[in-house]
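One structure is given below, represented as structure tokens, and several questions about it will come after.
Up next, chain A:
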Amino acid sequence: MAGEFEPKIIAFLCNWCSYAGADNAGIARLESPPNVLPIRVMCSGRVSPEMVLRAFKAGADGVLVLGCHIGDCHYISGNHRTAKRIPLLRKLLAYFGINPERLRLDWVSSAESTKFAKVTKEFVETIRALGPIEREIKG
Partner candidate 1 sequence: MEYRNVLTVCPYCGAGCGLYIQVLDGEIVGVLPAKEHPVSRGKLCIKGWNATAFVNHPDRLKKPLIREGGSFREASWDEALSLVAEKLIQIRDTYGPQAIGFLTSAKCTNEENYLLQKLARSFFKTNNVDHCARL
Partner candidate 2 sequence: MAENAEILEALREHLAQKLKELDGVIGLRRAVEGTAPYLFHLGDDLSQLALEPRYPLGPIVSLLQKRYPQARFGVVARGCDLRALVEMAKRNQVDPQRLYVFGVACTGEEAEECHCSDPFPHLEKWPQGTTFGQPAPAGSPHPLLAEYHKIPLEERRAFWQKQFAKCIKCYGCRNICPECFCESCALEDPLWVEPGILAPPFPAFHLIRAMHMATRCVLCRQCELTCPAHIPLTVLYELIRQDVKEMLGYEPGADLEAAPPLSLTLADAAIRE
């Protein structure tokens, strides 16, 4: 549809699980939305609130953080930190008037290529419904 809003999503993917999962989704020719820009980090625990905020400021309408399942982290407990940090950050975003649904945390292993495709598709639609980030960051 001409003129329909195409969300820009930045996805922080951990090297060992979710990035490999995304890779496998590509290899298996599963359809994933082109709106997602992947950024590989060594562990989802590396994703700091500053990075998420910078992504929003740079124009990302949504930020996706995908890590290993709890218990599978290559660094043992890196994703435990993510599991606590992201929900707190979502609350904080809400206090500032940024819709917390724009930040999503999920766990995707390297074998879960279908989950990757599903999560990204869902997330793009969620953000499409929310509209561009400019409304909430610049206003």
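As a selection rule, all candidates are chains of the complex that A comes from, given by their letters.
Operating definition for what follows: a residue touches a chain if its C-beta (ideal position, glycine included) is under 8 Å from a C-beta of that chain, and two chains touch if they have at least 3 such contacts; residues count from 1.
As the structure is a computational prediction, the values presented were derived from the model and not from experiment.
Q: Contact as defined above, complex as supplied: which of the candidates 1 or 2 touches chain A?
A: Candidate touching the shown chain: 2.
Q: Once bound in the complex, which stretches of chain A touch candidate 2?
A: Contact set of chain A toward candidate 2: 49-50, 53-54, 57, 70, 77, 80-81, 83-85, 87-89, 91-99, 136-137, 139.
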